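With one protein chain removed, the remaining protein chains of the complex are shown where they sit.
Chains here go by letter, A, B and C, matching the order in which they are written, and residues are numbered from 1 within each.
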Amino acid sequence: MNGNRFGRLFQVTTFGESHGEAMGVTVSGCPAGLELDEEDIQRELDRRKPGQSMITTSRGEPDAVSIKSGVQDGYTTGTPIGMVIENKDAQSGKYEPFITAPRPSHGDFTYSAKFGTRNWGGGGRSSARETVNWVAAGAIAQKILAAEGVEIKAHVNQIGDIEAPEVTWEEMLEHTEENEVRCAHPETAEQMRDRINEYQQEGDSIGGSIYFEVRGAPRGLGAPRFDSLSARLGQAMMAVPATTAFEFGLGREARRYTGSERNDDWEFGEDGDPKPVENDHGGIQGGISTGEPIYGEVTLHAPTSIPKKQKTVDWETGEEVEAQVIGRHDPVLPPRGVPVVEAMLALTLVDFMLLGGRINPDRMDGQVGEYRTDYHPSKPE
Amino acid sequence: MNGNRFGRLFQVTTFGESHGEAMGVTVSGCPAGLELDEEDIQRELDRRKPGQSMITTSRGEPDAVSIKSGVQDGYTTGTPIGMVIENKDAQSGKYEPFITAPRPSHGDFTYSAKFGTRNWGGGGRSSARETVNWVAAGAIAQKILAAEGVEIKAHVNQIGDIEAPEVTWEEMLEHTEENEVRCAHPETAEQMRDRINEYQQEGDSIGGSIYFEVRGAPRGLGAPRFDSLSARLGQAMMAVPATTAFEFGLGREARRYTGSERNDDWEFGEDGDPKPVENDHGGIQGGISTGEPIYGEVTLHAPTSIPKKQKTVDWETGEEVEAQVIGRHDPVLPPRGVPVVEAMLALTLVDFMLLGGRINPDRMDGQVGEYRTDYHPSKPE
Amino acid sequence: MNGNRFGRLFQVTTFGESHGEAMGVTVSGCPAGLELDEEDIQRELDRRKPGQSMITTSRGEPDAVSIKSGVQDGYTTGTPIGMVIENKDAQSGKYEPFITAPRPSHGDFTYSAKFGTRNWGGGGRSSARETVNWVAAGAIAQKILAAEGVEIKAHVNQIGDIEAPEVTWEEMLEHTEENEVRCAHPETAEQMRDRINEYQQEGDSIGGSIYFEVRGAPRGLGAPRFDSLSARLGQAMMAVPATTAFEFGLGREARRYTGSERNDDWEFGEDGDPKPVENDHGGIQGGISTGEPIYGEVTLHAPTSIPKKQKTVDWETGEEVEAQVIGRHDPVLPPRGVPVVEAMLALTLVDFMLLGGRINPDRMDGQVGEYRTDYHPSKPE
Partner (left out) sequence: MNGNRFGRLFQVTTFGESHGEAMGVTVSGCPAGLELDEEDIQRELDRRKPGQSMITTSRGEPDAVSIKSGVQDGYTTGTPIGMVIENKDAQSGKYEPFITAPRPSHGDFTYSAKFGTRNWGGGGRSSARETVNWVAAGAIAQKILAAEGVEIKAHVNQIGDIEAPEVTWEEMLEHTEENEVRCAHPETAEQMRDRINEYQQEGDSIGGSIYFEVRGAPRGLGAPRFDSLSARLGQAMMAVPATTAFEFGLGREARRYTGSERNDDWEFGEDGDPKPVENDHGGIQGGISTGEPIYGEVTLHAPTSIPKKQKTVDWETGEEVEAQVIGRHDPVLPPRGVPVVEAMLALTLVDFMLLGGRINPDRMDGQVGEYRTDYHPSKPE
């Protein structure tokens, strides 16, 4: 069991190392009849892709996805969707110095401690390159959710000590993709970019955080207790590389609130249903969605690969050595982390939609049990 | 699938409602040969028990555990351990007003929205009473871990705006259980208790947080990526009722640190092995344990059940009504949350110990494959 | 992981030993709104109960089930259903001679070899007493299936060399429960009973088989490949104690058929849909149900506990000893195995109904997402 699987009914399985031959992901449990082509996946991969700007690694990966199965004539068939993304710009040679001299705060030591060996090129399996698989799978999840009216959006709300002011959902939709930092507040985005550049110039890196929001999630998602919506979001978000904190609703600040301050009274909504007056609960009560927006934050620590000189030891020679990580690395993670967080949110939510019977597990459009091949051109014309 | 299962190899399955007949938990995957009796379980249950002090609910539950299977002559047999804890002081009558008028920020509405019905007595299945099962199972996990040299300790480090100063591991061991707040810093504990009393007097409640630490966890625990140690701790901690934030290592603050500040250099430890100079990484690198202490924080929001008057609506009558929750409730959660957090840590870690081959899944003491019944008195003498 | 769990969405978890304090089973994933009381469970337990007739063990167990959670005012609430069945007539003393001298072809040796110990009273965890849990869980599954028009029936079609002629579905429904052998062919049942008595008199036991049939299973059940309907039925049936063969459709005889003989042509059925002209395929094609009856056979070897003298060795004394199993044992398994086979069929099928979206996982009657408590009297009147 090596942690390459996510999801109960919408099942993702991944493989691949940073500087290996290819990355790959198999998605099982996608209902038949979803319109899907490589472009749907590619669009999301391009958002995560390295080399987008000055503040991302210069590694030149096209990240071109190839769908190997599960799609026919532009529609999913209900069977596993195999996808492969080849690694084109692997340059593992520069990692040789670290084979037996672990980089500070990387996975080098722990992988070797666990497995007795590791793929050492660029972090191998521990590299964030793995998230290309997550984004590919998440793109499919997002298409299904979109068809069900569930929308997901994230943006970078803090880099170092620069905090963005609160933004609206509309601002997130409008501004996030406009700038290379993926902060929905344009002026703050500029400050963030400048600050990142400063750290980069110093051969250093910086931490930051991502705010996320989900709209349109129906009431009733989440299995009580161990599989509560918050627990499963917790797992999904903490799996994002470099994440050190997950919060939803009032998050860490909830510790300072009294019950009467935090509790959300009920009123009747426009549709005559009970509706919380406020949303301090973050869209989840008793582990189950209320139908209000689900929102929260994820903190990502600074990239550990920095050109600045650090100290390490070589366990083979027994000597203390300098660690200077010269590779091509991001000076900050949240900008490229935004599509990763969105992907993990989508994978978590589509799974709960399936588990809660909101999506037919066999096919997108309706009644299970009819035989037919005619709703899309499955035979050559 | 209703979220009553935890663990991959050390498998916990629970049942029970707050004011139902009994709570119950089945533990599978406990190796044979662990010395275990009801007293081992009871000791932990007593720490979580209601009615311990002024700042806990006055519900009078003895929480007496009965082991129904899996233990013989004082030792586990390797087969499922069934435990039942009867509910003795159920008083569901006082919850009648809320059957169709959901209490603010409770699970009342979401359970009804999901299932079309709910056990409405005292929150039913959504009640934190469920955690009695977790603590019972966690007590077994902790016994196994103790045998392997893994120690777990938690204490309350913040209530409302009162923050405890940083304490040492030894202070946690010494002082936590001395006071009813379970804060390892005695003076702060007193302030916390007074503040809690104030809120209680006002008919209100207050949030807080728990700091936890794990010592002795071996290097190499955690499956890379989706099942990283941090991801699975994230799920475990976010499943704790009322949790709104999970952090490990520098947690939320990591966003303000540069790479050079946060990265932990390597030196040689006393045993000649590489050892991080500091522990800003919180004991986990690349999702896998480094052998350093694992530490973090969990934020619990204020109890939602408060005597203070709140507003709600009755979906049956269509009227706005007042919600005043008079039952017997805790004014603050972290003090009783400490054993719950410890239990969930133990369950998560023992699972990784089994998954990583550190504990023989079949028996506690050594070589699998020998037949014998003689290492403990399994036949009458 | 000790094999006490069954089902992916309809999840069964068991505990208990033959001569322990109690048996117990937790059912998760049962939708809310199913009318259910202890009598529904008890009815099935009584069919499996020991002491029913001359050809079953004389152990005097009332097998009275107590539902501890998950049911309210006569309806399921969607949360876990905990059930406990106390052991009343345990007499483990007579098993002392076998503690270190394994009974031939029992689980005595293998349990000790695996766990280094075992609960030795009456087979402990390896006893078929465990199946009381399966029948209790299966009773719930069968109620759900009945509401969906899926019917399950099994009968004993062979004991030793006495084979019953083929019977109709109607004969199975009418005659199976009329006689103590549970053979739907009354004359054969008498012969079987006599033959069983002969073996019993000789201090011996005899093998036999159970034929099963499922009617009304909709088309489209079964996940392709590893989780095909036939693969999961295979697991379920082979888990039944003493089973040595599982067959469906033509079963073992299929090896003698040509493709043209076995293939079932298609015609149009009364409803205008394609329908197989025959059912040599046993209701499953490509691992997925065709809508035709699913049928097959399970072979159960002779009970291993026999009064006849056998040879064994004592691994403590190093001596060869006689094994004479005097307890209260069944001379033949299929008669009491019928409800067990039906239960495992029901558990397998209800799981596939949930996985295939045929049953709403959250509630029995319709649309998920409405909040209400009013469709059954959930508040005192």
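Following the convention adopted for this analysis, contacts are C-beta pairs under 8 Å (C-beta built on N, C-alpha and C of every residue); 3 or more make two chains touch, one makes a residue touch a chain.
As the structure is a computational prediction, the values presented were derived from the model and not from experiment.
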Residue touching the undisplayed chain, where the options are C:Ala64, C:Ala90, C:Ala147 or C:Ala231: C:Ala231
Chain C, residues in touch with the chain not shown (by the definition above): 1-6, 8, 14, 101-102, 104-111, 113-114, 123, 125-126, 130, 158-161, 199, 204-209, 219-228, 230-239, 243-252, 254-268, 272-274, 276-277, 280-282, 284-291, 297, 299-306, 308, 310-313, 315, 318, 320, 323, 355-356
Sites on chain A contacted by the missing partner chain, in the whole complex: 1-5, 8-9, 11, 13-17, 20-24, 26, 28-29, 32-33, 66-70, 72, 75, 77-82, 84, 96, 99-100, 102, 109, 112-120, 124-125, 315-316, 361-363, 365, 368-376, 378-380
For chain B, the residues touching the chain missing from this view: 9, 79, 218-220, 224, 273-274, 355-358, 360-362, 368-369, 371
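The criterion applied here is as follows: only the chains that are shown with their structure count from here on.
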For chain B paired with chain C, centre-to-centre distance based on mean C-alpha positions, whole Å: 37
Centre-to-centre distance between chain C and chain A (centres being mean Cα positions), rounded to whole Å: 44
Where chain A touches two or more other chains, by residue: 219-220, 224, 273-274, 355-356
